[in-house]
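Next up is a structure, given as structure tokens.
In this view, the complex is presented without one of its protein chains, the others remaining in place.
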Amino acid sequence: MFARAVFALAAAAIAPAAIAQGSTADEIAKYRAALREGNPAELWQARGEALWREKRGPKHVTLEGCDLGLGPGIVKGAYAQLPRYFADADRVMDLETRLVWCMVKLQGYTESDAKRNVFGSGNDKKSDLEALTAYITSESRGVPMKVPLSHAKEMEAYRVGEKLFFFRGGTHDFACATCHGEEGKRIRLQDLPNLMTAEGAQKAYTTWPAYRVSQGELRTFEWRLYDCFRQQRFPELAFGSEAAIALTMYLARNANGAPYDGPAIKR
Amino acid sequence: MIPSARVALFVLGAIAAGCATPVDEGEIAAKATAVIKASFKPAGQAGLDRLEQDETQRACSAAAGKALPRDIATKIEQANLATIRYPADGKFLGDWKNGEKIAQEGRGMQFSDNPSGPVGANCYACHQLSPAELSFGTIGPSLYQYGKLRGNGIEVQRYTFGKIYNSEAFTACSNMPRFGHKAILSEQQIKDVTALLLDPASPVNQ
Amino acid sequence: MIDRRRRTVLQSGGSATLLGLLAATGWLKPGEARAEAWNKGAFDSHSMPDAMKALGGTDSVVPSKDIVFFQTPEIAENGAVVPIGITSNIPKTESIAILIEKNPNLLAAVFDLPGGTEPTVSTRVKMAQTSNIYALVKADGKYYVATKEVKVTLGGCGG
Partner (left out) sequence: MSDPMKIRASLVGDSTEVKVLMSHEMETGQRKDAQGQTIPAWFIQNVVVTHNGKTVLAAQWGTAVAKNPFLSFKFKGGAKGDKVTISWTDNRGDKRTDEAVIA
């Protein structure tokens, strides 16, 4: 009771206008524009394209026969229609999961070999999956997002993803929605898109993968989810897990209609 | 703690209220729970127990971003209010300089963090505080001149300490962590952050 | 002429200055464009005060409005990558160097620009913290400088 009365008093006080927010935002916009001049993601794209065409693995074949959803070997525009249901695997897959599938089925890698370096770290631990993802996604640049929900499992993934988006847990009570469920917010100086809206999801989803300046690495959407959960104080999100794919489905589908615009460069 | 029968009731109520397609909503919710359990691995200091929701987390998840009915919100707030342990010495204000460090520190309790390393409150991620820090978030309200606008009487001190200790006691389903209740910060750290907000010498109040 | 200027630099600094080091070890000698040349002394320089005393000395280094920063933000979202563009409108520009006052090693890069190459370069540097950036230009044997402060911010979720 007492606390509530004080709270009312506290809430009644009017917060002063944020200082110099406008000019800070302008300067950050200039910083981002300057970075777009040259995006090191291109180095990953080039390596990924070479990997795609190289005969590799125990079976010594290329990945060019891999079906990313539009038919074997069709790369152009494939990412704009992922995740999707794949009958051969009888499950919904995102791009990274599908690449692992193709490395196993076509090239003969074991699943653990294919997943050895899902997230790269420096020169000694480069990730083939990140490079391949950079290449495949770059081939959808400018293609409108068109993620299907026609299969029952696609619909289920979407709806489960929506539930997970609101799941609060961990020591800090954080859910995806804590930071990404409102308009016009930012964390530190970084704008937070509202991922429940088409506009917000489009802005965010179509710019992953991205070269992360703070890490000096190209990062995929699987990594984006993994690292969000790390910072939410959750345990580790498993690569290619159902939760990762369901959330990706929720966000990718919400981004439908917007041209894909990655790989991008971000802080 | 809230008696569990009542909790179950208000969780169910919240689900029903947010229900768009009632046919298999429960099925999807059950699937989501199973997916969560199957998709994470323990890492560092973050065990799978962190996925076990308490009553507040469960109710706020089910609300799916929509406002809770007032009676349910009140129940959450009352239950959380009961958890607050105010300082035994009756003193709410610590060292604002240390409070500033805690407000800046973003590490703590992530699986990548050293368990014996620093644990901060990361206030600047969501709030403006000292005007010298340009890099502040806007998820929460600006706290610049927090004490200057409200005064720093004992009631404001007590409220502020309590809000940091357990934010859900005052606003159900707040985005703000429950720093004391979840043992993220120590009592002394909460006092230091309270001082950052209320001490007249703090840069927040200049 | 260069010798006299170097003396001035050394005298006003009271010790080996960065500029002194640059001159003494043959930095920016006309015609020098050898891949093997790497000026260890200049790149190992750790302190700015001496260097800045020298840079402020009008006889040796002249502050110039003809050196322009472009694509250089006042606030960097991350210090790991800070875009820096420098154009010199000073005739006969031979070299452009980038120095960052508060970095552990001050000198970031030196670009020698033979005749026919435009006096403008754009690259990206790391900044340990908010700092002044110096664009040092050598033109027709003389040194000129321009300064810009870049604020480095903390970003993201913080961990």
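Assorted remarks:
Here the chain labels run A, B and C in written order, and each chain numbers its own residues starting at 1.
Keep this in mind: contacts are C-beta pairs under 8 Å (C-beta built on N, C-alpha and C of every residue); 3 or more make two chains touch, one makes a residue touch a chain.
Bear in mind the structure is a predicted one, so any value in this text is a computation, not a measurement.
Put simply, the hidden chain is in touch with A, C once you look at the whole complex.
Check C:89, C:123 or C:147 against the missing chain and you find that the one touching it is C:123.
One of C:90, C:113, C:137 or C:150 touches the chain omitted from the figure, and that residue is C:113.
The chain not shown here touches chain C at positions 32-39, 43, 80-82, 85, 100, 103-105, 107-114, 116-118, 120-127. Chain A residues in contact with the hidden partner, per the touch definition given at the top, are 37-40, 42-43, 46-47, 122-123, 211, 216.
Here is the rule we go by: only the chains that are shown with their structure count from here on.
In terms of inter-chain touching, the protein chains here all touch one another pairwise.
If each chain is reduced to the average of its C-alpha atoms, the one that sits nearest the average of all protein C-alpha atoms is A.
The pair with more inter-chain C-beta contacts, choosing from B-C and A-B, is A-B. Computed from the mean C-alpha positions, the centre of chain B lies at a distance of 48 Å from the centre of chain C.
Centre to centre, using the average C-alpha position, chain A and chain B are separated by 27 Å.
The residues of chain B that reach two or more other chains are 110, 112, 124-125, 134-135, listed in rising order.
Counting partners per residue, chain A has 24, 187-189, 230-231 as the residues that reach two or more other chains.
If you check the complex, the residues on chain B that touch chain A are 28-29, 31-32, 35-36, 38-43, 46-48, 50-53, 56-57, 60-65, 81, 109-112, 124-126, 128, 131, 134-139, 141-145, 149-150, 155-156, 158-160, 162-163, 168-170, 175, 177-178, 182-184. Residues 24, 27-28, 30-35, 37, 187-190, 213-214, 216, 230-231, 267 of chain A are the ones that touch chain C when the two sit in their complex.
Listing the residues of chain B that touch chain C in their complex gives 104-108, 110, 112-113, 120, 122, 124-125, 134-135.
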